[in-house]
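The complex appears here without one of its protein chains, the remainder shown in place.
To keep things simple, chains are lettered A, B and C as they appear, and every chain counts its residues starting from 1.
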Amino acid sequence: MNHFLRRQGWVIGLFALLVALFILTKLIQPGYGSGDFGSLARAVLPYAFAVAAQTVVVIAGGIDLSVAAMMALTSVTAASMMAGASEEYALFVVPFVLAMGFVLGALNGLLIVVTRVPDIVVTLAMLFVLQGAALLVLGAPGGGAAEWLKALISGTVPIPGLPDAVDAWLPKALLVLIFCLCVIWIPLRRSRLGLSIYAIGSSELAAFRSGVPVKRTRILAYALSGLFAAFGGLALTMSTGIGAPIPGPYLLASVAAVVLGGVALGGGKGGLLGPIIAVFVLRLVRTDLTLLAIDPNVTAIIEGLIMVAVVMFGAFITMRGRQQ
Amino acid sequence: MRRANPIASRPMSTSAITPQSIPLGRRIKRFMADRPLVPLVILLVILVVILQILRPGIVNERWIANTIKFAIPLAILAGCQTMTMLTGGIDLSVGTVATMSAFIMATQIVNQDPAVAFLLAMTPAVLIGLVNGIGVGVFRVHPLIMTLGTSLIGTGCLQVYQRTVIASGAKIPDFLAWLGTGVTWGFPNALLLFVPLAALIVFTLARTGFGRLLYAVGDNERATRLSGVRYWQVITALYIVSSLLAGITGLLYIGLIKAPSLSLAEPLVLPSVAAAVIGGTSIFGGRGGYTGTIVGALILTVLTTLLTILQMPEGARRILFGLIVLFVTAAYLRIVEDR
Amino acid sequence: MTTSPLLDASGVAKNYGAVAALRNASLSVLPGEVHALMGANGAGKSTLVKILTGAISANAGRILIRGEARDIRSPAAARRAGLLPVYQEPSLIPDLDVLSNLRLTGTPVEPFRAWVRELGIPDLDLRETARDIPLAILRVLDLARALAVEPDVLLLDEMTAALPANLAEKVLEVVRRQGDAGRAVIFISHRFVEIAALCDRATVLRDGETVGVVDIEPGVEERIVELMLGARIVKTKVQPRAAGQNAAPAPARPRIAVRNLRVGSKLSDVSFDLADGEVAGVVALEGQGQDELFAALAGSIKPNGGTIEVDGSQVKFTHPIDAIRSGIAYVPGDRSEALAMQRSVRENIALPFSAALRNWGPIPMRKERDTVLGAIQRLQIDTRAQGEVQRLSGGNQQKVTIARWIAADARTILCFDPTRGIDVGTKQEIYKLLRELAGHGKSVLFYTSELEEVQRVCDRVIVIFNGRLVDIFPVEEADEPALMRAAYGLPRGAKADVGILADPSATSSDSPSPNASDAPEASP
Partner (left out) sequence: SAAAGKYTIGISNTVQGNGWREEMVCAMKAQALASGEVTKLNIAHRNTDAAGQLEDIRNLISAKVDAIVVNPADPAGIKAGLEEATKAGIVVVAVDQAVTEPSAYIISNNQEEYAYLGAKWLFQQMGGKGEVFYMRGAAGASADSDRDKGFKKALAEFPDVKVAQEVFTGWQQDQAKQQMLSFLATGTPFNGVWTSGIDNVIVDALVESQAPLVPVVGADNAGFVGQLSSVKGLVGAAVTNPGSIGGAGVTLALQILDGKKPPQQTVLVQPQLWENATEEGKAKLKAAADPSLSPEWPVSIMIPDWTTYTKEQIVACKGPGE
């Protein structure tokens, strides 16, 4: 229990913050209801995948600056393939795009391993490459998405055995998010590969000496990151119905949420839950700022302040903890 | 973000005993590894030659002057990155700081004395540097997050400020325009600012206590503490210096572009990181220098020109840019890491 | 013996750039044997272990396992071939708990638990994160993890160096039994007493070459030392210093006066004086509060109570710079804690000069060079690879950490185990240096984990046990058994045996003693 609290303390604190924010939201807008929560879940979706993509590599001791560009590329690929195509064709497009993300992510990792150029530089270069590729796929926003894909994240599903009042608070977007992340993350975390990812992030030398295939693990970590980014790209296409070749604001947001979520930028520590909650916190803050009709120029200041303040607070706590 | 590949054997000494007969190729490699600037300059020359082959006649006095003009602001910002990277940090707020000082200068000069306007323009730079320094040095926030946060805050403040000065309009001081765009005897006037500034940075890094501490702190912070160094002092001073440099860059840049906008220097941030890395500074701290960074900035500027004049779809252009940056960095590492 | 070797390596060479770490090393290990691998610092022992276990690749050489040529490319491959190392540095993943570390290496849990208990750690929590576990325990866990998979060949690189005596004893017992079970153990240690108690044969490396294989029998130490050091034979026996010899006349007031010092729960009520021209030894088992004592004197941590006086006036240190300003310098035991590894020797030595805000300006290069060169010469640092400290050998790195304070002319030096993992020759130099410093009127506080050093260097010895100062010995009385007893908290004059290694009959004539210990069951 003690270990659990110590390890999950940050996540619990973050969750408490999220609950407080929900209460605040309800106070600001008494009409805030399940439908609005559904909107929040849909807004969270692409950010959540972006942050998952970032989390995997940060845990492995790296960083991926190409997350947003990867999302743009996978999104335009999906949108241009599905444009004018039949509904069933999308059944093929989805796995194809996911595989593409996986392979391109692996390429990131491969380049880092082979060229021995620092990850931050390799992924920066890949940012340009992927962005360029996205522009080649679609010169301007466009394409389409299958209706069933769009329907996949809007509304709620009646879950047997649950009262409607509860159902309404389980929007499809949230279920999709939980499903996709759980299907990959939980088995991963329990697998040898997952341990290896933590290991190389914690101490590459010790991992190597413990028999971890460091290079292969690093490549796989980036591949997984690419896979999550592809999910993010699909989420973009699903929510907008199109693909846009210009990357959205997901790179910096993902790095910020990773840190807010308690994943150390040195690697080896943290999990996926914290960053995902952090995404919810950040999105809900934006909702509140809009509900309050705060001057839009001030919102940038507020968002920056929150980020800096929370991280400083975290640093302060760790400092106190170390002194005692 | 940690030291790449500790498993792979480390770069080896060259100063140790050297056996008599070494093959020429190996000797050349040794030579370049000892003087990392040489391969960088060679890369730069190769790029220029390619450019000249693609567009015969392009490499003339005017082109060189233009290239230098655009490389200088990048090189100064890359100087901020070099210094912060030596301590294992990074400063992503330089773009915002430069934009702020440029914008404030252009709007305040309308009704203020130039000296007052200058001081006003540099104030946010000092403030942001101070906050960055305290966040990183005292609270130990990761520099990436800290500078990202202050950059967001700075942008927000600038937006608010902009609304209060729309009515007063903006003006580019003649002196800055002269400095930014002027050319005297074929030399850009900006060199008048840059050469002393660059010399100062190089001198600071190599021959002053502060420079020593930057390297040492980035290499082993605990060791510097045991030697009596107060980490927060070094880091706070560093981020203030970095911000001041960014502020000066902003003034120079507004003289060059002559159009104040709220995102003026933002596009220079990622290239400034790339220039420092291409120039051989390690993002993990403790290793690197400013001369390489200057060449790195030149390489990037020439590369941009090269890609602009190539007739190809924009997508292909970006792909090429990414690949070349990657290739240059990888090749440089290969050459310098004599093993 | 006629059995064929389990592991047979020959002609192994490894170059790092221009430096040859190994030139022509060979090693042959028989089943059921505990085989010592010996050599001075930098002789290449660790390098050989790493090559045998696939952590690095050799430039040349042939490795046979059970007579078959094997190409071992990674630690995982070595593991499959039945070779399991415990490296010189702990290799548990710091951020994973013990259980995950086991799963990562595919180690069965129950045998691991059994071994951990056997090795003297009864109540280990498998959920503990490796980072939070003390170094000594980590080393033992590393060993237990290796034992749990029952390897054919176990390679232990300075396994006992950081262990307290009680744990070291357990380890030795367990390792000895491995030999009985028909497995082979390669055992690296700088301590003859352990070699004598444990090993059957020894392979000696010098400068990357195997210079001899000897059977361990009484009196073989001289021969091994001769092989290890080659031309640079040093006398290993020293006469104990007599008090008063070299010691400065007692000054009117002490350089440093510590009164009732208290640090958290680790150190309480410690009082002693340190005079100019004196080397005061500190002896303690592992984790008895000596770390806190040094850290408090060095300004690294704030004491919770008591006073420190320097030259008669009371001081409060909030940062090492305060201590340095009072002329107190601290040389930590761990070199990597004190050195900027990628920087030059010169910059490392000159580092304190730039520390203060007012010295951030231009450096007087010539003056600095003269000072630094003076310190380098005084310590005879081998500067062939001075461009980066990380390329220096361990002993020379250690010298740099001390040279820094010679150059800065510190009046008081706190040396924490400066000879840890250093070969005999360099050790002698450091002893000499400390005496010289005292001769020049400096004062030295010297913690050592090797009790035999005390009589060579110190004027007085302070013994700490369980966070309290239990005794202060004049040097004549500070023989090893006496120190040992005091270190275990036994009153002076009591006669009780403390562990097998403290028994003089069980060890060779110059009986160096084991390290300190936090020995829970040894406390009275």
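As a convention for this text, a contact is a pair of C-beta atoms (placed from the backbone, for glycine too) under 8 Å apart; a residue touches a chain by one contact, two chains touch by 3 or more.
Keep in mind that this is a model prediction, so the values were computed, not measured.
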{"item": "Omitted chain's touching partners, listed by label", "value": "A, B"}
{"item": "Hidden-chain contact residue, picked from the options B:Q108, B:T155, B:N220 or B:T329", "value": "B:T155"}
{"item": "Footprint left on subunit B by the chain that the document does not show", "value": "55, 57-58, 60, 62-63, 66, 69-70, 155, 159, 162-163, 166-170, 181, 253, 256-265, 267-268, 304-305, 308-309, 311, 314-315"}
{"item": "Touching residues on subunit A - with respect to the absent chain", "value": "29, 31-32, 36, 39, 42-43, 46, 134-135, 138-142, 150, 154, 235-236, 239-242, 244-249, 283, 286-287, 290-291, 293, 295-297, 299-300"}
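Throughout what follows, only the chains that are shown with their structure count from here on.
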{"item": "Arrangement of touching chains [line / ring / star / complete / other]", "value": "complete"}
{"item": "CA centroid of subunit A to CA centroid of subunit B, Å", "value": "30"}
{"item": "Separation of mean Cα positions, subunit C and subunit B [Å, integer]", "value": "44"}
{"item": "Gap in Å, rounded to a whole number, between the CA centres of subunit C and subunit A", "value": "46"}
{"item": "Contacts with two or more other chains, residues of subunit C listed in rising order", "value": "55"}
{"item": "Contacts with two or more other chains, residues of subunit B listed in rising order", "value": "7"}
{"item": "Subunit A residues within the subunit C interface of the complex", "value": "3, 192, 195-196, 198-199, 201-203, 205-213, 268-269"}
{"item": "Complex contact set, residues of subunit C against subunit B", "value": "16-19, 55-56, 298, 300, 319-321, 324-325, 330, 332, 336-343, 347-348, 350-357, 359-363, 365, 384-388, 390-391, 404"}
{"item": "Touching residues (chain side subunit B, partner subunit C) in the complex", "value": "7, 9-10, 12-19, 203, 207-210, 212-213, 215-216, 219-220, 222-230, 233, 237, 286-287, 338-339"}
